[in-house]
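With one protein chain held back, the other chains of the complex are shown just where they sit.
Labels run A and B following the written order; every chain starts at residue 1.
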Amino acid sequence: MSTINSADRTTGVDRTSGALPRLGGSPARGFGVHAVLALAALLFLNWLVVTEVPLAIKGIGSSYLIFFYHFPAAINVFVFYGALMGASVLYLKTKDPIWDRRARAAAEVGILCNAVLLVTGSTWAKAAWNAWWVWNDPRLMSAAVMTLIYIGYLMLHGAIEEPARRRQVAGVYGSLAFLNIPMVHYSIKLFGQASHPMKFDALSDASVVATRWYGVAAFFVFYLLIYRWTFDRKSRADRLEDSLGRIRRIEERGATS
Amino acid sequence: MTPPGPWKSYCTLVRWDWTREMRRKTTLLSMGVMGLITLFLFSFAIPPEREVLLDTRAGILWVTFLFAATIGIDRAFRADGRSGMLQGLLLAPVRRATLFYARVTSTFVFVVGLQLVLGVLFLVLFNQSLNVDGAITLIATVIATDLGFVTVGVMIGAMTWSVPGGDVLLRILLFPMLLPVFNVAVASADRAFKGQALSTTQLLMLAAFDLTFLGAGHLLFEHLVKDVGSDV
Partner (left out) sequence: MSGPAFRVTGLWKRFGARDALAGVTLEQARGTCLAVLGPNGSGKTTLLRMLSTLGEPSEGDVEVLGHPLPAEAHEVRSKIGVVLDRHLLVADFTLRESLRMYADLYGLVDATARIEMLADLTGLTARLRDPVRTFSRGMGQRAALCRALLHQPEVLLLDEPFTGLDAGGTRIVERVVTDTRARGGSIVVVTHDLPRAASIADRAVVFAHGRVVFDGAGEEAAAQAAEASR
C-alpha cells in the first residue's frame, strides 16, 4: 500500500512536469500472503465448527451451526461501518482523497458483511422459525435499515459529478449515517418483540465460545482482504481516470497551439 | 461597517424566508394537495372501517405527513441553488451554522403548519377524535419529530440539490435515515389516539435524535456549501 500512499496527494501525478503516472503496477504488498492466510483461517474455522461444536443441541437442532458465519458478519458490519465513519471524518479534516477511497472501500465491504448477515440470518430464521423474514424483530430490522442507509451512501457517491464535491458530500453523509445506527436500533427495540435469540445456554460452552470468537477473527482477516482488494481497485480506477483526463488535456493543448 | 451578529442574521434570514414562502405559494400548495391525495389513496388501500383504523390510523397519518412534507424539504434547497440565491447568501457575511439554523427554523415552521392542517383533515375525513391528553401528546410528538425530520432533511437537501434527479435521491437517502423518528412518531401518535399521555421514553428518543443531528449539522453543514456552483 505504500506505493499508493506516497503518490496520493497529487493523485499519483507529478503536476509540474505533466508526466503520466505508471499504470497497472503490482498489487499492494503482501496481498498474496494475506489471501492464503484468509483462506486457511476460514478453512480452519470450518474444521473447528465440524469437530469442536456439538452437532445438535437440545431444542435447537443443527441449524444453529450457521451462527458461526452469522455472528462474525454482525461484528464486522460494525467494524467496517465504523471505519467508514472514521475515514469520512478524516477526509473532511485533511481533504486527502485517500480517505475518501478508504471510506468507499469500507462501505462496500460493510454492505457485503451486511448482506451476509441478512442472508445467513434469514436462512437460519427459515429453519428455526419457519419464516424467511420477521417484521418486528429489532435486530433483523436494524440490519435491513442499515443496508438501505449505506446503499444510499454508494448512490450518493455515484451521483455527484465533480470529484471534490462528491468526496465532501459523501464524507458528511458517511458521518451522519453512523450516528444514526444506535438510534435505528434503539427505536426499533423500543417497540419490537424480540424473537431473535441472543442467549443459548448450550452455546455458553467454552469450546463454542472460543470457536465463535475465532470465527470473528477469521472473518475479519477475510473481510480485510476484500477491503484491500476493493481499495486497490478504486485507487487504480481513480488514477486511470486522472491520466485519461490528463491525456485529453495534452491533446487539446496540442490542437490549440 | 460591521456585519450583524449571528442572532441578528438568523432573525433576518428566517423573516425573509417566511416572506418569500408566503409570496410563492406553489410549494405550500403542492404539499397540501399531495397530503390530501395520499389520505384519499389510503382510504382506498385500507378499508376505512372502525376496527381496521384502530390499528392503522397512526401509520396513515405519518406516512401522509412524510410524503407531503418531503416536497417542502426538497424545494427548500433546489430552488435556491438553481436560481443562484444560495450563492448570494454564501457571499454575505453570515456564518454557515447560522444559515443552517435559519433554514431549519423556516422549514420547520412550514412543516409543522402543514401537519396541523393535514392532522385536522385526517381527523375529519377518517372520523377520528382526540381528547385533551391525546391532543397534547400528538402536538408534542409532531413538534419533536418534525425538528429531527427537518434537520436531517436540510442536510440531505444540501447534499442533493445540485444532482440531476436529486429529488429522487433525496427521498432514497432521507427515508431510511428518518426511520428512528418515524418509528417513535407512529407509536406516539397511536398513544395520542388512545387518549394516553406522552411517554417519556418516546419523547427522550425523539429529543436524542433531534439533538444529535442538530449538533452534526452545526459541525458539518459548512462542508456541504463549500465550492457550491462550480459543478453546476
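By our rule, a residue touches a chain if its C-beta (ideal position, glycine included) is under 8 Å from a C-beta of that chain, and two chains touch if they have at least 3 such contacts.
Everything numeric here is computed off the predicted structure, so don't read it as measured data.
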{"item": "Touching the absent chain when the full complex is considered, from B:Ala92, B:Val124 or B:Ala197", "value": "B:Ala92"}
{"item": "Contact partner of the left-out chain, one of B:Thr19, B:Ser129 or B:Thr201", "value": "B:Thr19"}
{"item": "Contact footprint on subunit A, counting only the chain that is left out", "value": "11, 15-16, 162-164, 241-246, 248-249, 253"}
{"item": "Contact set of subunit B toward the excluded chain (per top definition)", "value": "1-4, 8-9, 12-13, 16, 19-20, 23-24, 83-85, 87-95, 226-231"}
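As a working rule, only the chains that are shown with their structure count from here on.
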{"item": "Approximate Å spacing (C-alpha centroids) for the pair subunit A, subunit B", "value": "32"}
{"item": "Residue numbers on subunit A that touch subunit B, as the complex places them", "value": "92, 145, 148-149, 152, 155-156, 159-162, 164-165, 168-169, 171-173, 175-177, 179-180, 183-184, 186-188, 190-191"}
{"item": "In the complex, subunit B residues that touch subunit A", "value": "152, 155-156, 159-160, 162-166, 169, 172-173, 176-177, 179-181, 183-184, 187, 201-202, 205, 208-209, 212-213, 216, 220, 223-224, 226-227, 230-231"}
